[in-house]
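Removed from the display is one protein chain of the complex; every other protein chain stays in position.
Now for chain A:
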Amino acid sequence: MAEAPKPSSSVKLVLLGEAAVGKSSLVLRFVNNDFQENKEPTIGAAFLTQKCNLPTRTIKFEIWDTAGQERFASLAPMYYRNAQAALVVYDITKPTSLVKARHWVAELQRQASPGIVIALVGNKLDLAGESQSTSDEGEGEDGGDARKVSTEEAQAYAEEESLLFFETSAKTGHNVTEVFTAIANAIPETSLKSARGSGAAGTANRAGEEQRVNLSGPRDAGAKDGCAC
């Protein structure tokens, strides 16, 4: 990974969406390329980092994976306040989860940083019968189609609100990296320049936003300062 000094910047990203739609699974797939069948619900929020290599630069995602439970709703602003990107996730087999996703999008548009890049993600594509996922390594074991939210409906909504849109499967890995790469590409250059990933969760850290981007070396060498860049 010790590539020539490519500019590197941090992007603070938050995952939002109803509980059990697969937010943590998407992160697990992106960060560890792994999937767990019966994942226990997230408690509170988890903070993870992962690099994403673009042709011209390296993006280091600082990811907040939130629990999505009702009682934590009041904590959500803490996680999206300074976020440059958000993944709003729903479950294509559960229409109510899209309703919830719309609420999150509206809240982000109202409250988050104006330039925030939002991706709408319909997860659990492997459960859909039509199986465009036949090209993927794993296919839905039962032939039944559990899809309850059509691609068209979600896509139309995403266009209307100028959101990136993907249907994914954390289980098969379908489209997962693509979502993050698309987000990385969609972050405006200007926002990257001034972007200070780190302490951005707290207002107290605003002062740090002017600091220069940390050109940290390979992961192992910089492991401990990795996320605090």
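Criterion: a residue touches a chain if its C-beta (ideal position, glycine included) is under 8 Å from a C-beta of that chain, and two chains touch if they have at least 3 such contacts; residues count from 1.
We adopt the following convention: contacts and distances are computed from a predicted model.
A.B. asks: Have a look at "Vacuolar fusion protein MON1", "Adenylyltransferase and sulfurtransferase MOCS3 homolog", "Protein farnesyltransferase subunit beta" or "Molybdopterin synthase sulfur carrier subunit" and point out the UniProt protein name belonging to the hidden chain.
C.D. replies: "Vacuolar fusion protein MON1"
A.B. asks: In the whole complex, not just what's shown, which of A:Leu15, A:Leu28, A:Ile59 or A:Val149 touches the removed chain?
C.D. replies: With A:Leu15, A:Leu28, A:Ile59 or A:Val149 as choices, the missing chain is touched by A:Leu28.
A.B. asks: With respect to the chain omitted from the figure, which of A:Leu54, A:Leu75 or A:Val99 is a touching residue?
C.D. replies: Touching the chain that is not displayed is residue A:Leu75.
A.B. asks: Out of A:Leu48, A:Ala146 or A:Ala182, which is the one that touches the chain we can't see?
C.D. replies: The single option touching the absent chain is A:Leu48.
A.B. asks: Residues on chain A that touch the omitted chain in the whole complex?
C.D. replies: Those residues of chain A that touch the unshown chain are 19, 24, 28, 31-32, 34, 36, 39-49, 65, 67, 69-72, 75, 78, 198-199, 201-205, 223-225, 227-228.
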